[in-house]
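I have placed the structure first, in the form of structure tokens, so that the comments after it can refer back to it.
Note that this complex is displayed minus one protein chain, with the remaining chains in position.
And then chain A:
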Amino acid sequence: MSASSAFNDEKGGSSSVGEPEYGHDPASGGIFSSDYKRHDDLKEMLDSNKDSLKLEAMKRIVAMIARGKNASDLFPAVVKNVACKNIEVKKLVYVYLVRYAEEQQDLALLSISTFQRGLKDPNQLIRASALRVLSSIRVTIIVPIMMLAIKEAASDMSPYVRKTAAHAIPKLYSLDPEQKDQLIEVIEKLLADKTTLVAGSVVMAFEEVCPERIDLIHKNYRKLCNLLIDVEEWGQVVIINMLTRYARTQFLNPNINESLLEESGEKAFYGSDDEEGKEEKADAAALAKRKPYVMDPDHRLLLRNTKPLLQSRNAAVVMAVAQLYFHLAPKAEVGVIAKALVRLMRSHSEVQYVVLQNVATMTIKRRGMFEPYLKSFYIRSTDPTQIKVLKLEVLTNLANETNISTILREFQTYIKSMDKDFVAATIQAIGRCATNIGEVRDTCLNGLVQLLSNRDELVVAESVVVIKKLLQMQPEQHSDIIKHMAKLTDNIQVPMARASILWLIGEYCEHVPKIAPDVLRKMAKTFTNEEDIVKLQIINLAAKLYLTNSKQTKLLTQYVLNLAKYDQNYDIRDRARFIRQLIVPTDKSGALSKYAKKLFLALKPAPVLESPFKDRDHFQLGSLSHLLNTKAGGYQELPDWPESAPDPSVRNVELEDVISTSEGRIGLLGDWREVPEWTKCTSREKRKDKKVEKPFYSDSEGESGPTESADSESDSGSASESGSESGSGSEESGSESGSEESEEDSESEEEERDEEEEKKKRKKRPERSGSESESEEEEESESESSESESESEEESESETDSKKTKKSKKEKKEISLLDLDDFETTPIEVTPVNNFLSNSLVTDLEGLSLTDTVMNPTTIAPSGAVKTYELLHRITGEGLAVEYCFSRQPFGPDPHMVAVQIQFTNNTSSETKNLHMEEPKLLSGMRIKEFPEIEVLPPGESATVVMGIDFCDSTQAANFQLCTHTKKFFVSIQPPVGELMMPVFLTENEFKKEQGKLMGMNEITEKLTLGEKCQSDHAIVQRVTSAANVSRVPCGSDKECRFAGKTVTSGSLVLVTVVTKEERAAQLTVNCEKMVIGTMLVKDILQALTQ
């Protein structure tokens, strides 16, 4: 292409993007037409200091790249802009850089420092993108830098950066396979990551770098199973495929026993092939020493957790689950995948194509599974041919005695199709049905014979070929058909068909001794006019007849051979010469002629008509290799089931581990093992619930197995804040929730650190309700950061992590730190650095209160069991401090409300007047009974009021405004689930009766290990009652503690049973009609008991 046209081309491209018109001013275009000059102009634009010009230039360059044109000579000019401020320019430069770095290695190195700087950026997204580009630059010299960057990123605070690190691993591996060992270490580390964001990517890296290191999976197996439903769809596919392989190495064949009975039964019916027979023998041997098969619970876990994914909208996920079930599930359970696969048939034709291939393979092994969906495989005239042929394959595989008549009727309509390739395939299919199902063989044969009169050459030829194959199986029974076909030679003109008929007659001339010579006679007459293939078959027929019936046909044969001798086609001449030598005895004829009969009339084996999909299932279904039926590069063989199961304990995670995680990072998926059985699958639900503050789940602390938010660092700011605050002379000692500590001053000395923390968490929850939607994540990462050793470091890093919004907050915070000692005069809103992603920053700032406050010791709550929560901090409240507690007293005016006791303390030097509340913002159904207005609150005084809130049995926060005569404060009260109930008194019998009614879904059982200080009955009772407002139910057994309560609003019963066992083991059972309440209560009590 000439330079000028290339230019026009490009110009057209850029102008049509709807860009500014820089590209078209005379300086940049038209005048210069040579390639060199044109790039000169781009260079000029790139060198300018106007971003818009740079952008325009980059867009044109990228358009060139997109069209596959070489733009590599611009490299120096482009790379200069790698540090450009404009985001779009920067992105386009990255695109360019990644594309050409390999060709311009030296120059590419110039850009590396920019990315190294980017790796240290406080913003996680910038760190991630720097790593992403850096790792995409394929320059060997930077391998050490990449390695370092990956290692660092793998322990980054942000899961998103860790995800990017996982993506970078295969890139580095493909650049330098030498790094494998080091990379495996990183993979091992990332596999232990507990976030859904990372899981898919790291398994992808695992599959590309070290798929053979199956041992790395052991410890993470259960976690991966549990996270699976929350991983993004592409990650799900990779994980499921990997787990299929893993399971094949670790578990026993679930069908080991069943296969014996069923397969032998099946064989009797359908005449299964040899291989199955072999298997059967092996199985029979196994039967002798067969033990009852018990499925490994981990195997079950995998099957259970993947099943919901059959409902995914992503065809690849559905297929992945389907293959997992096909390869791993007990025979009885495989059926569930059929429906989902049939659903995929509605999808794009490419998806159909792949799915049908897999279904075809499955139908050979497990025919019954798809039988109910037979009609879904019926063919429409509008289907593409390749789909039609595959559907036909499936229909053929599904055919059995019961449905064959329907299928044959269906086939009959297909034969009339306009698509001749498809008709040919249909005829083949009929032939296969006929061979597989003896009952219909004759019907099929007759049908096929009728087809011989079809006008279409292809149809006839195909029918003859199929008939030929069918007849080969039982020639003796079908001499009439052979006769019929012999008659057809008069009419059929299709050479292929004629040839086939002649072959048949020759082959079975003994069955039609009278007709055969006659056919030869007719053929000899028309020999010269026949097509070549027919002539060859005439010669064959003549030779065979000569050998069997030389008396009648000697002359005819001679005649035919003579004709052939002078044929134009050398094949025919050769054949004639060869046959003459072979069959006509002369003195010179060698040893071969003795064997002529054996040569020509050898018994030919009947062709086997079998599915091309047979045995394809030794490839993992759904894989590329399966589709192509050859091993593709990088394919991992699906191993056979082991004879005996490897040690299942390798998948156990040490108990210590569990405890530490449940203490330290409760929110960080640490305790996925503690999630009660049935809730595991709901994790997806919970995750969303949390995020959107759905009333039920909003405080489901510690349960959040698979949840993880990327914004974890956002809150660690609050931790650091507390740290610095304590440094600046406040009363508490480094721990982040000072209020808590001082409040529980008397106790805190005896209490262990973890206990404190636990409470902190509880306390934080309601306090931070201003930003409920994010509070969960905050909590999680906070606990993490407080645990981490390099606390300050991480904190400072993470603090700077967020974007501008956050910075602004930080500034505010700093001011507050300086002014902390005279807050009375400088009312500044101090907020813990909250999640910057939160919807409305303003509300955050207004609604949040500081978690670490210096509390007046006099405000300590009266009873140990009743916890006090902060509603308004005195700094936020400009001197007005408000706390609340759940007094657990019935609320007089309305029994359906939870009584909340609120204490106001005026810390200012002036009177606060007209304290009242306004504008409650509640979810539907929730109600508030306002407290009476406090007219005057003198400085230094406190006042206590009681208000009632009907929370509708949800832990959703009640939001309202607290108003003084001058100010309004947005506050919210969020109840722990335990406060949503009130005690009821039941007898033991009543308790048992009620419990009996609340079984199944309404019962949640959880095993636990009691905390060290909580082994006595007394301690258990105390902890349970402090976690939930329930009363004890008398009980005969001293190993059991029972409690009963009912929810305040709806009065649903809540029954709690704690059974203690040996050591410190115990079992907690909660029965509650409201499952959500039950689940949350289990968490809370569990936590109270294990601390």
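As a convention for this text, contacts are C-beta pairs under 8 Å (C-beta built on N, C-alpha and C of every residue); 3 or more make two chains touch, one makes a residue touch a chain; residues count from 1.
In the analysis below, contacts and distances are computed from a predicted model.
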| item | value |
| --- | --- |
| Protein that the absent chain corresponds to, by UniProt name, given "Autophagy-related protein 13a isoform X2", "RNA 3'-terminal phosphate cyclase-like protein", "AP-3 complex subunit mu-1" or "ER membrane protein complex subunit 8" | "AP-3 complex subunit mu-1" |
| Candidates A:346, A:514 or A:551 - the one touching the absent chain | A:346 |
| Selected from A:632, A:650, A:936 or A:1065 as touching the chain missing from the view | A:632 |
| Sole residue of A:134, A:319, A:395 or A:408 that reaches the chain not shown, by the stated touch rule | A:319 |
| Contact with the hidden chain (one of A:83, A:125 or A:1059) | A:125 |
| Residue among A:152, A:456 or A:532 touching the omitted chain | A:456 |
| Option touching the unshown chain, where A:384, A:438 or A:646 are the choices | A:384 |
